[in-house]
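Only one protein chain is missing from this complex, and each of the others stays in its spot.
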Amino acid sequence: MIKVGIVGGTGYTGVELLRLLAAHPNVELTAITSRKEDGMPVADMFPSLRGVVSLAFSAPEKARLTECDVVFFATPHGVAMAQARELLAAGVKVIDLAADFRLKDTAVFEKWYGMPHSCPDILEEAVYGLAEVNRDAIAKARIIGLPGCYPTSMQLGYAPLLAQGKALVNEAMLIADCKSGVSGAGRKAEVHTLLAEASDNFKAYGVKGHRHLPETTQGLEAIAGRRIGLTFVPHLVPMIRGIHSTLYAHILPEARDTDFQALYEKHYEGERFVDVMPPGSHPETRSVRASNKLRIAVHRPGGGDLLVILVVEDNLVKGAAGQGVQCMNIMFGLEESAGLMHVPVLP
Amino acid sequence: MIKVGIVGGTGYTGVELLRLLAAHPNVELTAITSRKEDGMPVADMFPSLRGVVSLAFSAPEKARLTECDVVFFATPHGVAMAQARELLAAGVKVIDLAADFRLKDTAVFEKWYGMPHSCPDILEEAVYGLAEVNRDAIAKARIIGLPGCYPTSMQLGYAPLLAQGKALVNEAMLIADCKSGVSGAGRKAEVHTLLAEASDNFKAYGVKGHRHLPETTQGLEAIAGRRIGLTFVPHLVPMIRGIHSTLYAHILPEARDTDFQALYEKHYEGERFVDVMPPGSHPETRSVRASNKLRIAVHRPGGGDLLVILVVEDNLVKGAAGQGVQCMNIMFGLEESAGLMHVPVLP
Amino acid sequence: MIKVGIVGGTGYTGVELLRLLAAHPNVELTAITSRKEDGMPVADMFPSLRGVVSLAFSAPEKARLTECDVVFFATPHGVAMAQARELLAAGVKVIDLAADFRLKDTAVFEKWYGMPHSCPDILEEAVYGLAEVNRDAIAKARIIGLPGCYPTSMQLGYAPLLAQGKALVNEAMLIADCKSGVSGAGRKAEVHTLLAEASDNFKAYGVKGHRHLPETTQGLEAIAGRRIGLTFVPHLVPMIRGIHSTLYAHILPEARDTDFQALYEKHYEGERFVDVMPPGSHPETRSVRASNKLRIAVHRPGGGDLLVILVVEDNLVKGAAGQGVQCMNIMFGLEESAGLMHVPVLP
Partner (left out) sequence: MIKVGIVGGTGYTGVELLRLLAAHPNVELTAITSRKEDGMPVADMFPSLRGVVSLAFSAPEKARLTECDVVFFATPHGVAMAQARELLAAGVKVIDLAADFRLKDTAVFEKWYGMPHSCPDILEEAVYGLAEVNRDAIAKARIIGLPGCYPTSMQLGYAPLLAQGKALVNEAMLIADCKSGVSGAGRKAEVHTLLAEASDNFKAYGVKGHRHLPETTQGLEAIAGRRIGLTFVPHLVPMIRGIHSTLYAHILPEARDTDFQALYEKHYEGERFVDVMPPGSHPETRSVRASNKLRIAVHRPGGGDLLVILVVEDNLVKGAAGQGVQCMNIMFGLEESAGLMHVPVLP
């Protein structure tokens, strides 16, 4: 059994980790920290876990995290980088669900997250935890920076197009029109995500710029081995879970004869968690609700030169906690799907 | 034109007052205060009011409220009682949407609201602004304590039963099972009313005790002229606006032959804002959405001895701002329905 | 492995059975019938099952249901009773999620379901599948009539009160104010359950009478061994899954000293799927979402003589498919919780 600790278990990615790990056949939940809730049984905060998780939150200094095999950080940005060195030194693997180990350029990190990076050497070592792209590196990693929720869907949606030897689409003019449920904003008391504000409503936000843009650009450029240009427009959907990314790409004249459906199917052949749907499909977010699946549909409206790629994922699973467990499975040599075969909840 | 000021216009009852008053034919909006947002155009906070309200928020001391004819308080409990004396002295009428002037017994007020009452003399003078019950007193009042949202629905729902010379139902065993949309919790940043917490969910709350219980009991006893006993169980509905109260009353043996439908119709004959629906109706909250209407249906399941009264209202209109405008109309001798004839928005 | 067939798999209880059974360690899904969708892969209708269920719907006559060990009917009322005899004769056990085998009195069945009962002898044999009440009989049963969703919550909510040797509450004056998500209305094209009709809205329905009243009364009388009187008022909540029942009972003078919390805890001691929460709790429907749990909280507001029992369940799991699997487990001597240990999905 792998001993697992969770730092910061009171947010949505934390409780989702608990849901997944509590039922994982190879995991022993060892500690979950929260300074504020020290001593409170986890199930008192999340009654859904009554009878499932018997742990109480403990203050970080009491949690003996160095005795774990792996520690997940489901914390605000900046926490993981403050604690990673000690854990790694103790031989503990680290999986960060926040942004501390995503952006390789510390200047870019500082610009978007408003704080200097405190351990650039560890950042350099850290592996970006997008399993379908970096599986081998993840297997050998000591520390993982997990992708953001939007970046997961954009990268896995564009990857088959960009991973080819030569450009098939105008890679300078990619447009990602993304829509997310409000759990993506976290379990924070804020006015704009109140039900009375956000339900029966729809809006874009962050059109001027969003933290997930540099992360996605970095990831897509790594996949392509070329510079790319991306416009990313996020929107808030009045639903709890789910991201739907509508990705646009202009097909280059020389690539007009490409069978893009076949390209996508081949690219993801054998992947357990990526489902390329049949031509003409319109994936729904609920078709992956509470599961680690990501579904993709490839469209070419009117047979023209614009590709429209539809991608859905559960932002808390494949876009966060589930992807973390997937990485853990890879890192510890388990079956990659261990503890992750939940059937999506529909309706 | 009546000069109207609003103290505290950044919450839901405040913005609803603005929606109603901006279109009221006899009103001139003169000032709206918010210390925190001093100088900010109201329409910057609420884009729905762009082109409708040109006022900016102003700090209270700049607002010259004493030049108004009437001032509404859409504030937290405790604010109105601190400012009422000065306004009344200047000849300004006061309508408080909070609880400062609802409970006649200051000990009860202090118990439920956790603060002493600072002006018992004004409290004594204040009229409880339930128009269909206290119309004459409202017409002569200088200061109004507006009913809470739940109490409005419970009192108007039970009133025809209790207003008779003799008891028709077991008045010691009334049960009100009430359900409210989340706007009733106000525009406050809190975790439990986030969309990700409150949508696709249903729960009771405050079963042990709720502030609206003593207020409703006081009101029902005033209507009946007798002691009554009420159990009140509020629930949170994943919707924005609306209250649905399901009221239970055990019919006394001697009242078994009463035609309760006729009793209700007669009681509310001529009322513009109370609609007694035909027998067998199930009023929906959306049938009064964004309007000052309250609808009632009278049921006697299986022809038995339990009355089931269904009541719906929009908690922000008839349960708050609309009722306030209705009182203002009465106080200033206007047509009672002036500015209040909005057709409910459906769907 | 138990060979399982499902008749009528295109509704919500059908797809929920598929979700649960596809991941059940002791089950082999053998056939799923739908005359209308004959030949269509199940996963084409429900993309959430892509990669999970490889079966196609088949017309009933092709499905070879008599080779199954057990057949679930997730069909409209009347279908199971037409096919049960042949299956039982072939040694196949039957679990009906519809109402055909719930009501023991065929006259009552005919009155509420508008059709005569075609096999009263089988009805007599059938066991009512409320596991926590009828476990021993279920273990020996060939055919199960599963409780309705509302009746499950009302019966398990009232059972500890009524199962005592003498009455503790006024059993003639029980009131159940119940609220259900719209999946309870089934996957049928109807105007009143459209999102544009039912969201941001709340209403009661069926106050005059509802099919689940006679079923619940029958069940409660069986538990009590005495006549009881129940008023049942259902309401429609703008959410997908979940039932919240608020149950009222007047405590008899001689029972005033009863420790009701202790009574409930003792009654459900050892039950895997019934959780009596600590005093003062307000269970939320989401705390059982997508799981077979039912949670109960016991309140006595103001220490008075009215008990308020709060009950939540997922109507599609503990109120339907999950309870069916629970019965199957009991019938086949499996661990009762096999395939049913899903952690509730929150948020």
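Order of writing sets the labels: A, B and C. Residues in every chain begin at 1.
We take it that a contact is a pair of C-beta atoms (placed from the backbone, for glycine too) under 8 Å apart; a residue touches a chain by one contact, two chains touch by 3 or more.
Given the structure is predicted, the values throughout are model-derived calculations rather than measurements.
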Touch assignment to the omitted chain, from A:Lys179, A:His212 or A:Lys318, lands on A:Lys179
In the whole complex, of A:Pro253, A:Gly302 or A:Gly333, the residue touching the missing chain would be A:Gly302
Residue of C:Glu61, C:Glu86, C:Glu124 or C:Glu190 in touch with the missing chain, whole complex considered: C:Glu190
Absent chain, residues of chain A that touch it: 173, 175, 177, 179, 181, 196-197, 199-205, 207-209, 231, 233, 235, 237-242, 244, 246, 248, 250, 280, 282-286, 289, 299, 301-302, 304, 306, 308, 310, 312, 347
Which chain B residues touch the hidden chain? 12, 15, 19, 22-23, 46-52, 183, 187, 199-200, 240-241, 275, 277, 281, 283-284, 286-291, 293, 295, 316, 341-347
What is the set of chain C residues that contact the non-displayed chain in the whole complex? 12, 181-183, 185, 187-191, 193-200, 238-240
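Simple rule for what comes next: only the chains that are shown with their structure count from here on.
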For chain A, which other chain has the most distant CA centre? B
Using the mean of all protein Cα atoms as the middle point, what chain has its own Cα mean nearest that point? C
How many angstrom lie between the CA centroids of chain B and chain C, rounded to a whole number? 39
Please compute the C-alpha centroid of chain A, do the same for chain B, then give the distance between them in whole Å. 45
Junction residues of chain B - those touching two or more other chains: 181, 196-197, 199-200, 238-240
